[in-house]
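This is the structure, below, for whatever I ask next.
Removed: one protein chain of the complex. Kept in place: all other protein chains.
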Amino acid sequence: MSNEIKSLNEECGVLGIWGSPEANQMTYFGLHSLQHRGQEGAGIVTNDHGHLMGYRNRGLLADVFRKPEHLTQLTGDAAIGHVRYATAGSHGLENIQPFLFDFATDQFALAHNGNLTNAVTLRRMLEQSGAILKSSSDSEILMHLIRRAEGPDLHAQIKTALQQIRGGFAYLLLTQDSLIAMLDPNGFRPLSIGRLANGGYVVASETCALNTVQATFIRDVQPGEIVTIDADGLHSDFFTTETTHSICSMEYIYFARPDSDICGINVHAARKRMGKQLARETAVEADMVIGVPNSSLSAASGYAEESGLPYEMGLVKNQYVGRTFIEPTQALREQGVNRKLAVVKSVVAGKRIVLVDDSIVRGTTSKHIVKRLKEAGALSVHLRIASPPLKYPCFYGIDIQTRDELIAAHQSIAEMCATIGADSLGFLSEQGLIDAIGLQQDAPYSGLCMAYFNGDYPTPLYDYEAAYQASLKADKEQQS
Amino acid sequence: MSNEIKSLNEECGVLGIWGSPEANQMTYFGLHSLQHRGQEGAGIVTNDHGHLMGYRNRGLLADVFRKPEHLTQLTGDAAIGHVRYATAGSHGLENIQPFLFDFATDQFALAHNGNLTNAVTLRRMLEQSGAILKSSSDSEILMHLIRRAEGPDLHAQIKTALQQIRGGFAYLLLTQDSLIAMLDPNGFRPLSIGRLANGGYVVASETCALNTVQATFIRDVQPGEIVTIDADGLHSDFFTTETTHSICSMEYIYFARPDSDICGINVHAARKRMGKQLARETAVEADMVIGVPNSSLSAASGYAEESGLPYEMGLVKNQYVGRTFIEPTQALREQGVNRKLAVVKSVVAGKRIVLVDDSIVRGTTSKHIVKRLKEAGALSVHLRIASPPLKYPCFYGIDIQTRDELIAAHQSIAEMCATIGADSLGFLSEQGLIDAIGLQQDAPYSGLCMAYFNGDYPTPLYDYEAAYQASLKADKEQQS
Amino acid sequence: MSNEIKSLNEECGVLGIWGSPEANQMTYFGLHSLQHRGQEGAGIVTNDHGHLMGYRNRGLLADVFRKPEHLTQLTGDAAIGHVRYATAGSHGLENIQPFLFDFATDQFALAHNGNLTNAVTLRRMLEQSGAILKSSSDSEILMHLIRRAEGPDLHAQIKTALQQIRGGFAYLLLTQDSLIAMLDPNGFRPLSIGRLANGGYVVASETCALNTVQATFIRDVQPGEIVTIDADGLHSDFFTTETTHSICSMEYIYFARPDSDICGINVHAARKRMGKQLARETAVEADMVIGVPNSSLSAASGYAEESGLPYEMGLVKNQYVGRTFIEPTQALREQGVNRKLAVVKSVVAGKRIVLVDDSIVRGTTSKHIVKRLKEAGALSVHLRIASPPLKYPCFYGIDIQTRDELIAAHQSIAEMCATIGADSLGFLSEQGLIDAIGLQQDAPYSGLCMAYFNGDYPTPLYDYEAAYQASLKADKEQQS
Partner (left out) sequence: MSNEIKSLNEECGVLGIWGSPEANQMTYFGLHSLQHRGQEGAGIVTNDHGHLMGYRNRGLLADVFRKPEHLTQLTGDAAIGHVRYATAGSHGLENIQPFLFDFATDQFALAHNGNLTNAVTLRRMLEQSGAILKSSSDSEILMHLIRRAEGPDLHAQIKTALQQIRGGFAYLLLTQDSLIAMLDPNGFRPLSIGRLANGGYVVASETCALNTVQATFIRDVQPGEIVTIDADGLHSDFFTTETTHSICSMEYIYFARPDSDICGINVHAARKRMGKQLARETAVEADMVIGVPNSSLSAASGYAEESGLPYEMGLVKNQYVGRTFIEPTQALREQGVNRKLAVVKSVVAGKRIVLVDDSIVRGTTSKHIVKRLKEAGALSVHLRIASPPLKYPCFYGIDIQTRDELIAAHQSIAEMCATIGADSLGFLSEQGLIDAIGLQQDAPYSGLCMAYFNGDYPTPLYDYEAAYQASLKADKEQQS
C-alpha cells in the first residue's frame, strides 16, 4: 500500500455489482477501497434495463467522479468498475477502463486486472485480418477475440476467446443481461464473490471491497472459471481444466489491503506471521522494532511480539502526500528534505533499531531511511525484510518487467547491506514465507507464485520469453 | 491527526524562514508537515530584498501550489507561511493567510494561529474610528492596532498593539527587514525556533516542521515573548511580564504530529505513556488491543504493552480519503457503507476487544465503530479513552466553542457507555494525563491548559463570557 | 457565420499541411479561420519523420489548445486538423477528429467533412464480419474499409474503399509518408489546395484558411479525385469517372466566410450580387436597408446599393456572445431580454425598414427581430431573404436532416409573412440565386446543389431514403 514510497505497482482493481438499485454508488465505494491497486485512472459502466452507460477519466476515483452527477447519471442495477495503474506508454484516456463497446445490435463493457503474455502476437494477428484496435489494452484484445469467435452463442464465443489468451487475468464483462467474471488458469490475481444484503451479487479483486459494500463473502472465483450472474442467479463453467493454483505472493506481502482475505487467508494476519517468522530467522539484539509505514506495520508488530522488543513509532508518514506535489529541487534533496517520511528523533536517538520493511526493490528508499535514522542518533539499524530477496520480474500483472531495477538481482545480501548502509540485513526465507502465509493448496509452493524470488514461472512466457532469456544471459556474462 | 473522522479541528499552523535562498521551498515543505493543523487554505509570502510577494488560495497546500511557478515566483530569502482551518462563516478567500499589507511606504505580512477573545470588541472600536476591515481575521485586527499605535518605532508599536489583545495567539510578522514571532502570555499554542544548516532560522508551530527542513531545534518561544530575527541575529523582548504557562493539553492528546516535541516532550512518547497509564487505570480482561487510526495508535500500543495483550490491526483507515469525496446517500449510510474506516473481520471475529481512542467529542464515531466491530463478530468491545471526558469548549484556538456538541458535557460515563453501545467505557484521569505528559512547569496543572476537562480557564473570556455563562446556566436548569 | 443565432450548422472543417517546419502552428491558425464550420471539438495530428502524434478535445480551438505546450508538443512538418460540429448523440470525446490509428506496423490519421448516406449499412456489414467501431464517425468507417480492402498497395486499397461509400465527403488522410485528400463524386463540400511560400502544400475546406497561412491558391480538389502529396510532390488520381459537380449552394448563402472563394467565386461578392438581385426581384418603398449581422451584411449592402436606399446599422450583434452563457429565465425571455442582438432604437424609430436576411429556417429568429424592430418604433418591416425558401433537408453534411423544423416546408410565403409579423416578405428566386452566384459548370443548376430548395437530390439517398419518403408522404397527407 505504500506505493507513494516504493516503485512497485499493482496494475488494476476490478469490481462488479449485480442486482442493486444503488449499483453506481456500490461500485464507487467498493472501488474506493481498491484504490491502492491503481491510482491513475478510474471508470464505471452501469446497466439500466439493458442500456449500458459509462464514465471514466484520469486520476484518483475522487478526481474522476468530481461531481455527484458524474455518478448519479449512471443509472441501473448492475455495474462494473475499474481502477488502473498505467504502465509506461499507455497513459492515454483511451486506455482507461471499463471499455464500453457499442455495437449496432448490442453493448458490452469489459474491465481487466492482469497482463496477457501473448498480447503482441494476438494484436498482430488481429490487425492482419483487418481489425482496428484503439487502445493498447488487453481488454480490447479479448473483445475482438470474442467478436470473431465462432460459436452458437456468446458463452461459447467467450470460451473460445479465453482459450486463445495466456498470462494472468481477472476479467469482468458486463453484457445487457449478465455480469461475467473470468479468471486465468493459474488464478494469479485474486477475485472474490460476495452476496449483497438484498440478494444481489458483488465480484471484486479484494474482499475489503466486499466489506465496504456490506456484502457477505461467498467464495473466490476459481482458476479457469467463468462465473455468469444473471436474472437466474449464479452459474459456473470452466474454459479449461488444465489449471494450477499460483496466486501472486506479492499480494500477501505488499499489495493487498491488510483487511482483505486472499484465498481465505487474512493479509494482516499473514503479514504479522511473516514478521514473527522473520524474528525467529533473523534475531538480533536491539532496543526496539519500528516498521516502515504503512505496508510494513503488521510485520513489524509481529516481529516485536515475537522478539519481545517494544514496538515503537520511529517513522511517521505524512498522510497528506498526494500525487501532484511539487518536488524539492536538487539542493534541498541533497539536504535530505523529505516530505513523505519523518524520523521521530526523540524516539530513535541513542537506540539500537530493528527496522522492518516488507520488501526491497531498488534499495534507494531503504538507504535513505537508514541514513536518516542514523542522523537522528540511532546507534545501529538492523534492516529486516519480511520476504525473500526480489530477483525476478513479473509478467502476470505487476509492473516489474525487467531485472534491471532489482538490486537483489545483482548484489549479494552482504553487498546490499553495504549499499544500504545498515548494520545488518536479513530476509525471510522462501519456505518461511510459504509457511507464514499458510496457504494449503495442492500445488507447487502450496499454491503461491514464487517466481519473483526464484524465477520459477508457472507458465511459458510467450511474447516475453526472448527478452527475458536475453536479460538472464546478459546478467550472467556481466557477472563472469 | 484523524481530523477526517473526528470533528475536532486545530485552527492553524504557521511557519517562518529567515536567511535561506530556498525560503519558498523550505516554507512549502515545512508547511506540508503542518498540514494536519489546517486543510482549508494555505499561503506563503516571501521577502526578496525588502520586496514582499505572496500567493494563497483555498484547499490543501498541494492544491494551492498546483504548479511549480506558484512557488518559484516567490523569490527571496525570508518567508512566512500558513495553513488554516476555516471556522464557520469565514471560508472566503480574503480570510486566507498570510495577509500581505501594501502601504505606500512599506509592506508587512502577518500569519496567525490561535483565537483572540476580545476580537469583536476591538473590531467595533476600530470601525467606530473609521477603520475598514476586509476580513474576519484576528491578523487584520493586529495590523490595524499596530498601524494606529503611538510609539517611536515599529517595535514599540507592536508592543502597544499586543498589550491590547487577549486570548491565545502565535503570530508571525514578516517585515521588509525582519521576521517577528509573538506568543500570548499563556503560551496556549506551541511555537518553536530552529536553526538551519546554513545559519538561517525557522520558526514553526511544531518541531516536526523543523525536522522536515533539516533544522536543529533551539528553543520554544516563551509566553509573552516577542522574538525578532533580522540581519543582526535573534533578539528577545517581552510585551508583558504577567505570564503563566498553559500549553493546550489537546496538542499532546490529539492535534500535534507524533514526531513533534512540545515543550520538550515527544508527542508519540507522551501518547504511549497515556496508553500505559490508561491500562493501569482501566484494566479489563480481553484478547487484544486495537487503536482507532491514526491518532490513537500510539496510545493503543502503550496500552497493549502495559497490559500484555497483543496489539492488532482491527481497523484500517483508507489512505485515499480526500476532501471532495462524494458521500453515500442516506440508503447506503443506513446500510453502514463506510469508505473511511474498515473493520478487519478475520482479526476481530470471536475476540474480546480493547478499543483505544484518544478522545470522544460527540460519540457518533465511537458508536459507529463499536457497532461495526460487533457486526464483524467481536464478542465484546471495551472502549478506553486516553484522555479525560471532554466537557468544556475552547476559546484559544480550537474549533469547539459551544458545549452543545460535547456528549460528556451532558452524559455520565455510564450513560455514554450505553449510548455508544460498548461493553465498558473508561477514561484516563486528569492527574493520569498530567503525569503521562510529564510537563514540569511551575504553573497550575504542571503548565497545561486543562479547561476542556474541568472548565478551569486560565484567563477571563471577554467577548465569550456572557454566552458561556448562559450556556452553563441553561445546562444546569436542564439537568435540574 | 451567424451560427450563434440561427440553428443551421455546418458539420466540419478540415485542413492539412505538408512540408512546413511550423506545421503545427500553420494548422492551428488555419483551423482558426475555419472555426465557423464547427465549434464543438477540434484536434490536430502531426507527422514527425513518420511518427504521428495528436491532440484533440471538446470546445473551440482556443479551448482545446489552451496551453502553448498543447501545440508545441506536436512536432513535425506535416499535419492535419479538424474542427467539428457535433450532431445529436455524438458529443463524445471519442468522436472528435482527426482520428489517429496506431497499428503495430503503421499509423494513420483521418479527418472528414461531410456525411455518408450509407454509413448505417456499412457499419452493420463491418460489425457482422467482426469489426469493432469505437465511434459513430464516418472517418472510422473509411479506415475499416481501407484496412479490409484487397489490393496491392495502400493507394489501391483506398480506391476500393472510396468506391464503397456514398454521400458527401471531403477526407484528409495523413500517412507516415504522405498527405491524401479525397472528394466525393459530386464535390458537395469545398476543398482547395494552396502552396506555401516555402514550397509546401496546404489543403483546406475554404480558401480563407489558405490566406491565413499566407499560401497561394492553386486549384480546388475535383469531384471523385484522390490527391496525394508526398516527398515527390502532388499526384492526382480518380477513384471514379462518374462525377457531376453539385457544390452546396448553402456554402455561398450562409456557411462559408465572406473572404473565401468557392470554385473561383468570392463569397462576399456572390452575396452582394444576391442582395442586388433580390432588390431587383422584390423592390419596395422604404427609408433604409438593414442586415441581420453578421452573415447577411454583404447581401444587405448589395440590396442598398441596387435600391439606392441608405444602408444603416439597425441591429448590433454582441461580439462577446460565447458558448457557455447563462440563459435568461422564462420571465426575462418573455420580457424580450436579448443578449445577442440589439436594436438601435434611434436609427429605426419612425422608419420604413427593408430587413435583409440570408435564409429562414424555423422563422423564430425573424419573428423576434421583426417584433423588436416594431417595438423600437419602426413604421414597417419588409423582410427580404437572399435565397429561395428552404424546404428540404440535406444529407450531405449540413445538420438539417428532417423537414419538420423547416417553416417553408409547411407554409406558403403569405403564411410565413403572417407568422413572422412582417409587412411584406420576399425571397430570391432559384434562378436569381444561380445567376447571382455565377458558377458556370456544365452540370444541372450550373453545378450547384439546389436540393434544399427544390428536393432535386443529385444522388440516391440510400439509408435515408425510406424515412425521407415517409416524411414527404406524411406532409402530403397532412396538407390534404
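Every chain is named by a letter (A, B and C) in the order it is written, and numbering of its residues begins at 1.
The working rule: a contact is a pair of C-beta atoms (placed from the backbone, for glycine too) under 8 Å apart; a residue touches a chain by one contact, two chains touch by 3 or more.
Because the structure is a prediction, the values reported are computed rather than measured.
Colleague: Just list which of the chains on display the missing one touches.
Modeller: Contacts of the omitted chain with visible chains: B, C.
Colleague: With the missing chain put back, one of C:I218, C:L234, C:V284 or C:V344 would touch it. Which one?
Modeller: Missing-chain contact among the listed residues: C:V344.
Colleague: Which of B:H82, B:H112 or B:H144 touches the chain that is not shown?
Modeller: B:H144
Colleague: Write down which of C:N57, C:T75 or C:N318 is the residue touching the left-out chain.
Modeller: C:N318
Colleague: Hey, which of C:H32, C:R84 or C:R384 is the one touching the hidden chain?
Modeller: Considering the complete complex, C:H32 is the one touching the chain left out.
Colleague: Just name the one of C:L61, C:A79, C:M274 or C:I407 that touches the chain not displayed here.
Modeller: Considering the complete complex, C:L61 is the one touching the chain left out.
Colleague: Could you pull out which residues of chain B are in touch with the chain that's been left out?
Modeller: 93-94, 101-105, 120, 123-124, 127, 130-134, 140, 143-144, 147-148
Colleague: In terms of residues, what is the contact footprint of the unshown chain on chain C?
Modeller: On the side of chain C, residues 1, 22, 25-26, 28-29, 32-33, 35-36, 39, 60-62, 65-66, 68, 71, 197, 208, 211-214, 257-259, 261, 266, 268-269, 272, 294, 297-298, 301, 305, 310-313, 316, 318-320, 322, 324-326, 328-329, 331-332, 335-339, 342-347 touch the unshown chain.
Just so we're on the same page, only the chains that are shown with their structure count from here on.
Colleague: Is the chain-to-chain touch network here best called a line, a ring, a star, complete, or other?
Modeller: The chain contacts form an open line.
Colleague: Suppose each chain is reduced to the average of its Cα coordinates; what separation in Å results between chain A and chain C?
Modeller: Distance between chain centres: 51 Å.
Colleague: Taking the mean of the CA coordinates per chain, how far is chain B from chain C in Å?
Modeller: Between these chains, centre-to-centre, one finds 63 Å.
Colleague: Check each residue of chain A and list the ones that touch at least two other chains.
Modeller: In chain A, no residue touches at least two other chains, as defined above.
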